[in-house]
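The structure appears right after this line, and notes come after that.
Of the protein chains in this complex, one is absent; all others appear in place.
After this line comes subunit A, so read on.
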Amino acid sequence: MTDRDPLRYFRIEARELVDQISAGVLDLDQQPGPDLVARLLRFAHTLKGAARVVKQTEIADRAHEFEEVLVPHRDESTPALPADEMRELLRLNDEIAGFVTALSAPPAPTVETPPEAAPVPPATPPPVAPPPAAPAVPYADPAAPEGFSEAAADRQPERAATADLDELLDAIGEASARIAPLREGGRTLARLHRNVESLADRLRVGRTTVSDAGARTAIRRLAADLGALGRRLTDAVDQVERELDEVRGRAEGLRLVPAGSIFTALRRAVRDAADAEGKRVRFQASGADVRMGPHLLNLISGAFLHVVRNAVVHGIEPEAQRLAAGKPAEGTVSVFVERRGRYAEFRCSDDGRGFDLAALRRTAEERGLLRPGADAGPQALIDLVLHGGISTAPGVTEVAGRGIGMDVARDVALQLGGEVAIDNRPGQGATVRLIVPLTLLSMNGLIVEAGGTTATMPLDAVRRCVRLAAEEMTAATATARLAHEGEVLPFLPLAGVLHATPDDEAGPGSGVAVVLAADRDTVAIGVDRLAGITTLVARPLPDLAPAAPVIASVSIDLDGNPRLVLDAHGLVAEARQESAAARGDGQNNARPKMPILVVDDSLTTRMLERSILESAGYEVDLAASGEEGLERARSREYGLFLSDIDMPGIDGFTFVARVKANPQLAHVPAILVSSRASAEDKRKGTEVGASAYVIKGEFNQEELLAHIRRLIL
């Protein structure tokens, strides 16, 4: 980079202006307002001036033409631009964006790529043809969503939102300010050091006899000063630590981009597709503030460009059809971005006709994807769309190719370890859902302490915190419910969830109920105390650490130790279940039970036990021998083994012993059921590790179920 690069600042300014112009033009298209024209004129004018200064006449001329189109509409209260003028504005906008992007590409052969994109294969598979309507972007990065210069500009590092940088700088300033007391402490320490030395001198010279008392006073004063200094230093260090934590959180957050940065490109894609199809389509988006890694967002943006275009082309009906169906003439395509624990969900919904299942079936049969007459349900047909090669459109239009969009979405999901789903509502519309795991995610967290453990709750799910007195806490814990604002909420003590050991000596103390909302449900989580709010970067749990659904991710605290980040959805689900279980009767249907494996060589016994267990609400698998039992036990997670003793091959004792010797299975309780009633056999059962011994002769359904309930829940 040359220091005297005359375009250095122009590039940054031009990119900002192009972004604003791009968004403004689309606004003008959808919700025209008088101030909008004025604003666009201002942007274009500024750009024209700046471009002239740095002799970028192509840009200046386009900006001028842009102004010319808008000027006649400046004084209209509701500006109404004819379609051809609108198109002209968009064309100029694209040209300007193209020139500006070209300026940003370095002249050297090194193509500017964000570091994350480097080791990753191109986002879109080669067969995808760029939409012909879009302008070519010179020097486009292979990972960029094709044809959308705005999106390319989004990835420029200079565009790291200035507000974030300001916040980071503030936090750094704050941290530096906290250093001052430390420096002051250093000076105090130096003074104390001098005092000690002079005191030592006096003692050495032996003049202490004169003032034994004086020396004692001096030492006492020194001790007091040292104590005060120590406290001040501790305070100062604490504060610096907190500020640095904040700085680190914000700095890590800078690596992430708001999801909203892809909305303009999506909106433009919808607009262009609608224009090409002669349809009127409104674009809505929500979730702009969810922040995630730029690489992830780039890939998703590429896929979603296809998805929204598909929604316009295949989903939204022509105006006449819409009116006939009693729908508003203008179609709607909405994009939602939402963080769900450790996943991000991208949703594209349209209010069009949905997927045409009959057409899908025909096409699938024609292409040999489906045997004629095969009984494919709606979901099976939809799955075919997800796997590409199919489109519902009668012909291949220029905007959207045959389900290629869905192919791209699926590829991206695969690449990111996520999944795609389609929710089809024939006649009402369709929703395409792309769910991807987040690697890094910046969030605000509420730090809570429970049972000696510290964890973080996602602040955006917290509705309020209520202080609970000791007796309120005890009552809420016992009933698993909490009355809050005229409503009874499920109450879940966090310590239990985290398997933390509650402070027994302290006894049931006061606490705080954190009211959480997620999945249209509200619950209260009991914690010992709140320990502040923090900005943190959550990272996924390591591969080898399977965790309960209440854990979303993990962050690193100041000491470098992992701290758990809780999942609001998981907590809500857990609180609901626990609360239902505590109510007793709801127990049977509240918790999805783990399946039970019945091992018995007798068909009758197997069937009898199965019917008993199934009518009690358990899922049951059967094995006819100990060997088969072991094989099944290894292939699935069971809640309990129920085994006969006398069987051909290995007997029940051996089966249980082998299970107990296998660390993957050892935690699953086993019950032996046998006609052997001797004390010796019972002892042997206990010895090999069986949790209970039921005698077949006295076979008592209730007794068996009581054992099972005790062991499995």
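Definition applied: a contact is a pair of C-beta atoms (placed from the backbone, for glycine too) under 8 Å apart; a residue touches a chain by one contact, two chains touch by 3 or more; residues count from 1.
We adopt the following convention: contacts and distances are computed from a predicted model.
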Name under which UniProt lists the unshown chain, selected from "Fe-S cluster assembly protein SufB", "Chemotaxis protein CheW", "Glutamyl-tRNA(Gln) amidotransferase subunit A" or "Quinol oxidase subunit 4": "Chemotaxis protein CheW"
Touching the absent chain when the full complex is considered, from A:Ala265, A:Val550, A:Met647 or A:Val673: A:Val550
Selected from A:Gly214, A:Pro426 or A:Pro542 as touching the chain missing from the view: A:Pro542
Contact residue for the chain not shown (choose from A:Arg563, A:Lys684 or A:His707): A:Arg563
Contacts of subunit A with the absent chain, listed as residue ranges: 453, 497-500, 539, 541-548, 550-551, 554, 556, 559-564, 637, 660-664, 666-667
